[in-house]
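Encoded as structure tokens, here's the structure I'll be asking about.
In this view, the complex is presented without one of its protein chains, the others remaining in place.
The chains carry the letters A, B and C, assigned in the order they are written, with residues numbered from 1 in each.
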Amino acid sequence: MTGIIIDRIGEKLVRRLAGHTSRRGILSRLGLALAAAPVFPVLPVSRAQAQGKPDRGDRARTHFTMNSQTTDDTKCDYWRYCGVDGNLCACCGGGTHQCPAGATASTTSWVGTCINPDDNKTYLIAYRDCCGKPGCGQCHCDNEDRDTQLYVPQTNNDIIWCFGLDNMQYHCSTAALVGAVQ
Amino acid sequence: MTGIIIDRIGEKLVRRLAGHTSRRGILSRLGLALAAAPVFPVLPVSRAQAQGKPDRGDRARTHFTMNSQTTDDTKCDYWRYCGVDGNLCACCGGGTHQCPAGATASTTSWVGTCINPDDNKTYLIAYRDCCGKPGCGQCHCDNEDRDTQLYVPQTNNDIIWCFGLDNMQYHCSTAALVGAVQ
Amino acid sequence: MLSAKTVFQVTALAALAASSPAIAQTNGIASPLQRVSPTGAVTIPQAEIPSVGTLGPVQPHWVFVNRGNGQDGTRIFDGDSGKMKGMVNMYGQDSFAFDPLGKNFYVAQTIWSKLDRGTRQDSLLAYDVHSLKLVAEVSIPGRMLIGNRTHNLVITSDGKKALIYNMQPSSSVNVVDLEKNAFEQKIELPGCATMFTNTINGFSALCSNGTLATVAMEGGKPSITRSAPFFSATEDPIFDTSIVDSKTGKATMLSYSGLITPVTLGATPKIDASWSIQQAAFMRKGTYTPMDVNWMPGGRQPIAVHHATGRIYVLMHMGEYWSEYEPAGEIWVLNGNTHRLIARHALSGELKDKLVNIAVSQDSNFQVYASDGSGNTFVLDNQTLEKKQKMENSGGGILYTVQP
Partner (left out) sequence: MLSAKTVFQVTALAALAASSPAIAQTNGIASPLQRVSPTGAVTIPQAEIPSVGTLGPVQPHWVFVNRGNGQDGTRIFDGDSGKMKGMVNMYGQDSFAFDPLGKNFYVAQTIWSKLDRGTRQDSLLAYDVHSLKLVAEVSIPGRMLIGNRTHNLVITSDGKKALIYNMQPSSSVNVVDLEKNAFEQKIELPGCATMFTNTINGFSALCSNGTLATVAMEGGKPSITRSAPFFSATEDPIFDTSIVDSKTGKATMLSYSGLITPVTLGATPKIDASWSIQQAAFMRKGTYTPMDVNWMPGGRQPIAVHHATGRIYVLMHMGEYWSEYEPAGEIWVLNGNTHRLIARHALSGELKDKLVNIAVSQDSNFQVYASDGSGNTFVLDNQTLEKKQKMENSGGGILYTVQP
């Protein structure tokens, strides 16, 4: 079940946002890495692995998700930000999935798996950086859920996720809702 | 007498540091603006003006000079720094008249007139910026004695005094002793 | 301690779950719950598409905070909400100016092709006020590198010319034609700087010999006329962040010692007698002589004027001469028309002995803005000077508000 739903989301996203990309690449048990084809790092995470270990809600129960809220997206503890490291675009003139004026939205992102305390379900969040402007400097958050190291880039929140853009200066980070995991 | 001494110092400096430059330009009643010829801003300050109003010691008695010391050149209240705005090169790996390694010494400077409390005499100080490196960030001072506005540049300490250098990035400021005023 | 907190939260979550739809609506933030089907089964939410916003019309209560204190960019804050609206890309000693025609934000920029080496590039940049995208870039032959100045990049009141101050090697002004987006000419300006736009096609500037130079730019050859000396550029300088109302050409010049000289700019500037803000406050006139303590104006941007009412706000501190950059212990409010003191406001808490920049909005229900140069910008009530908003990490430089 999990697998199927994720696949459907995955395909929607792949079509809508990413063009074609490796089926092996789009899915990891930590969620989806959304990316424009030429930039997306293909990683050896097999479909079987992913289906074998669905991302159950209990795995998502972290100190962050147990303390998060759904009412103010300009605070670091807003539920979608469980994996955010950086300035919240919602505090920089943008929104949870909108870049501030003059910035460029990244075509790539890292991914978080956050619990929405309203329905206690787990959702995939795509963290896209907004690029090409000096650091916004407002609402700096350094949340850590599932943040991996550089050798697992799709869930690393230190990377400047501005691949392939004219300028990769970091301005702020968004947190777009991708879909439900369970 | 004052005029004569200043002139002699002036000529030494002009020869040693600045090559030829306008005689009208080198002297203002606030002191000397030391500069490489093509860069030095010629200002309408007449020799007569300067001689007419020598920079007497009592004019140099400011809140800074009444509170300055001569023992620690890494402190903002060191006597030479009466007109310094910026990071002290003495705290950045350099000295009172030495740039830190890798920096470029400016050929131009603004000028201060500071009292040395050891002999209670007034001295001309040439503040040269060290350039071409990111801001040192150590020992930031913002002393104000005789700091004029932009339309009197030779005694303005906000100007980036790196004229004519390959790169004008500001690193730190030195305070070279020029000579006695009285 | 952590686990205790967690237990509490788990309970709290149960409560949340019940009332969640209401909560999910608040703040206008979409929640997946809004996509629950009538049957109660959670359907797969549509993924949100990334987008880029645009800036609404510039508001009188927006304060533009120039870069500094380790932060690049000029941040735009809404003084009513204290929220950041956007940013204009700026670096180092870049200068900022509004467009009288309201189409662009202008930046005079100096960069090197390899950041700290390579080829120097001086240019005037135009950013669209809505998209904040770079819409024009005009190369210019040099500009002055100095921070915290308000009169080194000015736009003529008709919005057709950008004037960029330069000192390479002597004082001059580089003129950019904003209709052709092309460099037009270099005007020599020996011994003068700090450009104030006037109501004619030209500008005036303060000079080291205490005069005001006025440059008329009609026709090909610019003509320069000079006023009689009216201040001492070395004994009692006029702050080069002094104020001009580009609509009327009325300038308010403030000197280190606390003298205000009203000047009406134009083809032939009218320079009125100066008056002492200390005398207006029933005090001994400020003198700029050794060992004499008084209340003195100070800061990087020590004066603001609300043009419609003529109210003058000055950052004041107790000091001797050469204390021109000291932060303020009080804000004085004066009437620029009657030359009378309206009020003195002692600053307290995080405002005391911190403020070095002040500005006001130009609408009728105007706000006062002040900053400490260390990243904190405050919105103050124009009557009580009470703190209304605090913006942190806002940048450390000059404060700009749009003219009506």
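What we mean here is this: contacts are C-beta pairs under 8 Å (C-beta built on N, C-alpha and C of every residue); 3 or more make two chains touch, one makes a residue touch a chain.
Not measured: the values here are computed from a predicted model.
Asks: Among the chains present, which touch the one that was left out?
Replies: Across the whole assembly, the hidden chain touches A, B, C.
Asks: Name every residue on subunit C in touch with the hidden partner chain.
Replies: 2-3, 6, 69-71, 89, 91, 111, 113-118, 121, 134, 291, 293, 318-320
Asks: To test your reading of the contact rule: which positions on subunit A touch the chain that is missing from view?
Replies: 28-30, 38-45, 58-59, 61-64, 132-134, 142, 144-153, 155-156, 158-160, 162-163, 166-169
Asks: Could you pull out which residues of subunit B are in touch with the chain that's been left out?
Replies: 5, 8-9, 12-13, 16-17, 63, 66-67, 70-73, 91-106, 116-121, 123, 126, 128, 130, 133-138, 171, 174, 176-180
Going forward, only the chains that are shown with their structure count from here on.
Asks: Just how far, in Å, is the C-alpha centre of subunit C from the one of subunit A?
Replies: Chain centres of subunit A and subunit C, defined by C-alpha means, are spaced 37 Å apart.
Asks: For subunit A and subunit B, what's the span in angstrom between their mean Cα positions?
Replies: About 54 Å separates the centre of subunit A from that of subunit B.
Asks: Which residues belonging to subunit B are in contact with no fewer than two other chains?
Replies: As it turns out, subunit B has no residue touching two or more other chains.
Asks: Quick check on subunit C: which residues sit in contact with 2+ other chains?
Replies: none
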